[in-house]
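Structure provided below as structure tokens; questions to follow.
Just one protein chain is left out here, and the rest sit where they should.
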Amino acid sequence: MRMAPGGPFDGERKLPPEIEANLLAAYNMDQPLYLQYFDYLAGLLVGDFGPSFKYKDFTVTELIWSGFPISFELGMWAMLIGIIFGIGFGCYAALRQNTPGDYLVMSTAMAGIAIPNFVMAPILTLVFGVMLGWLPAGGWNDGAWQNKVLPILALALPQVAYIARMTRGSMIEVMGAQFIRTARAKGISERKVVTRHALKSALLPVISYLGPATAGVITGSVVIEQIFGIPGIGRYFVQAALNRDYTLVMGTVVFYGGLIILFNLLVDLIYGWLDPQIRYE
Amino acid sequence: MSNATFAAQGDSLMKDALRRLFLNRATLVSTLLLSVMAISCFFGPLFFSIELDDVSWEFMGTPPGEGGHWFGTDTNGRDLLLRSLYGGQISLTVALIATLVSLVIGVSYGAISGYMGGRVDNLMMRFVDILYSMPFMFLVILMMVVFGRSILLIYIAIGAVEWLDMARIVRGQTLTLKRKEFVEAAHALGVSDRQIILRHIIPNALGPVIVYVTLTVPKVILLESFLSFLGLGVQEPMTSWGVLISEGTANMEGAPWQLFFPAAMLAITLFCLNFIGDGLRDALDPKSR
Partner (left out) sequence: MNVHTSATAPALPILTIDDLHIDFALHTGTVQAVRGISFELYKGETLALVGESGSGKSITAQSILQLLPEPVRYTQGSIQYQQQELIGASTTAIRKVRGDRIAMIFQEPMTSLNPLQSIEHQVAEVLIEHKGMTRRQAAARVLELFQLVEIPDPKRRLKAYPHELSGGQRQRVMIAMALACEPDILIADEPTTALDVTIQAQVMALLKGLQHKFGMAILFITHDLGVVHQFADRVCVMRKGQLVEQGITEAVFSQPQHPYTCELLDSEPSGNKPPVSQDAPVILDAKQVQVEFPIRAGFLGRVVNQFRAVDGISLTLRQGQTVGIVGESGSGKSTLGKALLKLLDGHGDIHFDGIQIDGLEPLAMRPLRRKMQVVFQDPFGSLSPRMTIGEIIAEGLKVHEPLMRPDQRDEAVCAALEEVAISPASRNRYPHEFSGGQRQRIAIARAMVLKPKFLLLDEPTSALDRSVQVRVIELLRELQDKHKLTYLFISHDLAVVRALSDHVMVMRTGEVVEQGPTEEIFNCPQQAYTRELIAAACPLGSSAERACNPA
């Protein structure tokens, strides 16, 4: 990656050559590329992502750990809201298929999908922050709850929309399945038919979507943190990308990659636990 | 299907699906709206006497309508309508090229994997599984950081990460079609492998692929505007909806129209594409028949 033209120290002014040489040496950049690469890999193994190029006093690891708790908190809330409301709205729409309620939920969900969160976030700020003045329009304020509401909402809305659409689709399919007819023939109430028999089957596709949903929330957090000025990993990442801060970009990508793989693993485990047909395979 | 009313000319499945598709009013309206959007983005700028980066000094950050600027101007006094149309060009071109890239990679990868079967298939699909768990947005950004920002690279980078689903779908289709009795019947007739793929497998796999393409297009457009919004996409003086929205967000308190117009255009395009995708899926879904 360092074969690309331009470097992190190409500032406004041209640095005197000896200073540049010193800098490069400090970051091991005077060594051949393959050595740099192996050094980096060795560092990764012990959790060392190397020093940041731009935030000169911090290592990448320190930067990631300072931003992570904040990003994690926002992400978790967003996922939670996405799952609860998504499943709720999806079931509601599925069980009232082709009624005004269904149409309302589904067209709202379509809006949630079609309006990207970097449009949604400014709109939310404009309405609740500027026009109504209920909540602060941005900033972090050391994690006061008022400052968290809008970013969490902006992160969660697309997930609510996706999960609602998915739940509705699979719920409708399951409700037409033959084992639902069997359940009805047993004489149990419609509410029990839904909660005991349909819900679990209908949620399987939603469970397997949780992996991609995590990736979606993480991706979304990059732009949301940027818009609201939240000191999470996402914001560091964008700054790093704009500044060509290689180690920080690389470190964040590796960190997120690991996180997403971890989540996918977790989702697979949950899925296997829920679906006996997978469990025994 | 009654025997009495057999006309000489049959209805192909495709014709049937198209008829169903346009019975769906949301899809019909979306298709028309999208066509209007595409035509105005590509041909609209021809009717302007000004250029993309022409600055009108007397109208800086004016609201819509003033001085013949229907969408108003940005803070530098550039016409927002013209800029939005150019932005649309970028978005739609990205959609076209990146989708094409993903289509080519995905279809050939999936078809090869499915048709070869066995261990080759297994290895190829494991590779896809591994790539699946990668955070794509970040890989694209990494590519932008490493190779510098060129518009061509955006096309390729997005296409290169969006082919996974396509490969899976095509593989699944190939696998089921390979086992269908009409393919076996063709084997029994002595039809060659090449002809079987061309005449029997590809035409029948097309339905799901078309549906998936229409769902990839909005994803790709979103990805590009996302990058541009972050400042990692197209560079000045070229612009895109993402860049315009980003600029609009910065000035939304004083000049909300700068956010409104490009955001509305982007949202309408995404709306239409999603509706068309949904409509196509319903129309081509064998279960709805």
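Per-chain numbering from 1; labels A and B assigned in written order.
We take it that a residue touches a chain if its C-beta (ideal position, glycine included) is under 8 Å from a C-beta of that chain, and two chains touch if they have at least 3 such contacts.
These figures come from a predicted structure and were not determined experimentally.
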Sole residue of A:Trp65, A:Tyr103, A:Trp134 or A:Phe179 that reaches the chain not shown, by the stated touch rule: A:Phe179
Filtering B:Thr31, B:Thr93, B:Ser108 or B:Asn204 for touch with the omitted chain leaves B:Asn204
Can you list, in ascending order, the chain B residues touching the missing chain? 1, 6-14, 118-119, 122-123, 126, 180-182, 184-192, 195, 199-200, 203-204, 289
Touch rule applied to chain A and the missing chain gives residues 176-179, 181-190, 196-197, 200-201, 274-277, 280
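Definition applied: only the chains that are shown with their structure count from here on.
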Could you grab the centroid distance between chain A and chain B? Build each centroid from C-alpha atoms only and quote it in angstrom. 22
In the complex formed with chain B, which residues of chain A make contact? 1, 4-6, 110-111, 113-116, 118-119, 121-123, 125-126, 130, 211, 215, 218-219, 222-223, 226-227, 237-238, 241-242, 244, 246, 249-250, 252-253, 256-257, 260-261, 264
So in the complex, the part of chain B that touches chain A is made up of which residues? 132-139, 141-142, 144-148, 218, 222, 225-226, 229-232, 242, 245-246, 248-249, 252-253, 256, 259, 263, 266-267, 270-271, 274-275
